[in-house]
Every structure is written in C-alpha cells, then in structure tokens.
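Just one protein chain is left out here, and the rest sit where they should.
And then subunit A:
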Amino acid sequence: MSKETAKQLIFEMSQPGRISYSLPASDVPETEGLPAQFMREVPAELPEVAELDLMRHYTELSRRNHGIDNGFYPLGSCTMKYNPKINEDVARYPGFSKIHPYQAEETAQGALQLLFELQQDLSEITGMDDVTVQSAAGAQGEWTGLMMIRAYHEGRGDLMRNKVIVPDSAHGTNPASATVAGFETITIPSNEKGLVDVEALKEVLGNDTAALMMTNPNTLGLFEEEIKLIADLVHEAGGLLYYDGANANAILGYARPGDMGFDVVHLNLHKTFTTPHGGGGPGAGPVGVKKDLMPYLPKPMVRQREDGSYFFDHDMPQSIGRIKGYYGNFGILVRAYTYIRTMGPDGLKQVSEYAVLNANYMMHRLAPYFDVPFTQNCKHEFVLSGNRQKKQGVRTLDMAKRLLDFGYHPPTIYFPLIVDECLMIEPTETESKETLDKFIDAMIQIAREAEETPEIVQEAPHHTIVRRLDEVTAARKPVLRYSKS
C-alpha cells in the first residue's frame, strides 16, 4: 500500500440520476396504495452511483484492507488461519444459501442433517454430551452457557449462587457476559507462572459460587496444569466450570474440555474451525454441555427420529428459551462442517500439533530480543513483553505500527492486561516456516531499531495509506455518520 489521497465516501461520489440496479416495472393492476400519513415525506439520502463506479469504490476500499489472504496475521487469541475457499463455495450452494428457516422440515432435511452431525462432531471434539450450534459468536456462547448454569442452580433450588469467578487474564467478554446473565464477577490473580492461583481461588470459592470461567490454554498461551484440582475444588464448592474455547486450536485431539472437568464449553468456529472473520463477523459460538445441563439447552435442538429423518425439537420445557433468531448463523456452520469433513480426526490433531510447534519455534527465536515473561512451553500462542524496548523509549504500540511497514498485521497488543507492554503472537498452523522466519527477521530488525534508531519505530507507520489516527478527538467529538452539509 502506498501513500494516496483520502478516499471519497460513496456519498461524495453521488450524482442525481445515476443508478446501479435493475427492477422490472410493476406488472400488476393498480390498487389503492398506502394512506398518505404512512408515506415518507423526504426520501432517504442514499448514494446515486452507476455500477462501475460502485465496483471501483468497493474495490478501492478492499485495497485499503488487510486480510489473511494478503499476508501474515498473527493476531493472538483470534486464530487467524487460512479460510479455505471450498468452504466459501459450498456455503453458496442454493440448497444452503437460498433456503428459508420456516420452510417445511421435510424440505430441509439436508440442512437439518448437517446441523445434527455438527452437534455430534463438536460434542466429540470437546468431550461434551451435547452441543447447541445456535450462538452467533463467542460472547453469545458465554452468555448462553451462563444462562444454563443459572438455570441449573435454580433447578436444584440453589438460589444463592450469584458470583462468577474469572482469572485476571480473562477476555473482557467473560465478565461482560456474566453481567448480562445476572451475575457478579469476582476477579482472581494469576500466579508467577501465569496460571490460576489456586490459593486465591480457594479463598473466593463458596456457596455463592455459580461458576469459574477459564480459557485453557489461557490467554497467555499456557496450559493450566492444575486443571483437575481446580475442577475438583469448584465442584466441591457446588459451582460449575466454564470453558472459553477461544484457544481450542491448541488441543484438538490432544485434550478435551469435557475430560478436564468442564461442564459448559463454547467454541469459536470463526477461530478454530476456519470460518472467515468477515472484518468483524459473522462468527458462530456453539455451546457444549454435560448431561446434567442438557435440559437447559436453548430451543430448538436438532434431533433424529427412528426412521432416520431429522426435526427441530421445541419440546424442551426446562430450556433457557430462545437465544438467537432461527437456528444460528447457518451459513457459518456449513463452512465449519465442511472444514471438519476436510480434516477428519487425523487432520484436526495435526492442526494443533503444528499450531503449537509454530508458536514454540517463534518464541524460541524471539527470546534473545524480547522479554519472555513465561518460559515454559507455550501452546498455540505466546506472549512477549516490550519492557526492554520501553526503556529505550519505544512502546509496544510503536512496534506494532512498525510491523505495518513490513506488510504484517501486528500481534494482539496490551492483552492480556496482566503483562506489561504485552505482545500476544499466534502464528497458527497454516503458515509456512518461511513466513514465520521472515516475520521473525522483521521483529529482530525492529528490536535493533528500538536500540539504534528509535525514532523510526516511534514514528511508524511510514508506508501505510494513512498515518496514525487521532483516536482521542474521534471519541471526544464523535462524527459517526456522513451528513451532506
């Protein structure tokens, strides 16, 4: 990407009389229309552009955007792996894309079969007894899971349990989802190894504990080795264990949340299962549960009859209810299903093997140049601290911006909150060694620049379409829409 002038808004390209659509004239006899009081007084000021100009506009916008197909994207916690093209093709088959959620079940047996098999496959992969595929994203999965946990406790007449415990390394959606589910959040510290501090956990566990939410491997990329003990402690206190599956890419075929003692699990299909992130969504966040929580699953579930046909089961009297319109982000589920069929059990295990190998390789190669706060083997991702560079006057933000000049999307920065000047790097398994090596070389060069010519890093990026943007003014004097004046 080179320096260019600011791009026009599509509104600014508008010329009265131009169109990009083609509609037939009405072929029906005139009837009495709508009463005048319901009619719009002024038309919506939408752009008027011809089709070629419209295509050039969006093509130009796409050129100002970086996706996985453009280059390496080691955004920790987000699992930016390759988005297979066959998945895109399949999701566009008319039998998947042009079907209505309310058409008769007999006319949608292929879709129902796909959902049913996906429920089963994800149950097996996570070691759970059943899975709903309705949630639209990780956060919605968390909320769905927590609502089931709430219903479970209430179902046992255990009405005191209003606290959800999260480690200080947890993602922001964990406490936010706890609030929406009506719980209070208690945050516990991590120990010096970056793992859940079991003593601190013991202190807060009690008869008000609804659940402990964990990510394993956690957001530092470290496996919680005491998971069995933690699970026992939480269960002894009468609470349940929730697994945030954002990091499931590390453990496919190696370990299953269900076997670790987790009662509820969500997965992010837009991370682990290759569905594209779409510039912010749509995703899918299926939720798995153990047997005791199955009655509370959201409505409807897909079930199979004895004659082999499939149906939506709405007869779920203890269900938490509906959580999303229709049956979830079906088009995304089609892509994930296609991926699972592409890889099979052997392939999925290789995915985690190489994701972990890549991450450890990068960590070892970068260790001489950056502070590594936790030195045990990482899983699919690892964190560095930019503390050494900070002393040289270069912040992690600066290094992230400098990476843009090399054509990379930077790692996740300043998360988790417990590591100073954090850089969280997740290479994924779909990147070649050459790609990793080139990125490592760029990181080493930046570390050198921080030492020798810090201003190059501090003033980065130098080669992007815009330079650093004024976020403070954006928030203080918000301009959130185009207006003509």
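Keep in mind that, in the parts below, a contact is a pair of C-beta atoms (placed from the backbone, for glycine too) under 8 Å apart; a residue touches a chain by one contact, two chains touch by 3 or more; residues count from 1.
Simple rule for what comes next: contacts and distances are computed from a predicted model.
Within the choices "NAD(P)H-dependent oxidoreductase subunit E", "Phosphate transport system permease protein", "Probable glycine dehydrogenase (decarboxylating) subunit 1" or "ABC transporter ATP-binding protein", the name that UniProt assigns to the complex's undisplayed chain is "Probable glycine dehydrogenase (decarboxylating) subunit 1". Listed residues A:Lys202, A:Lys228 or A:Lys291: the one in touch with the omitted chain is A:Lys228.
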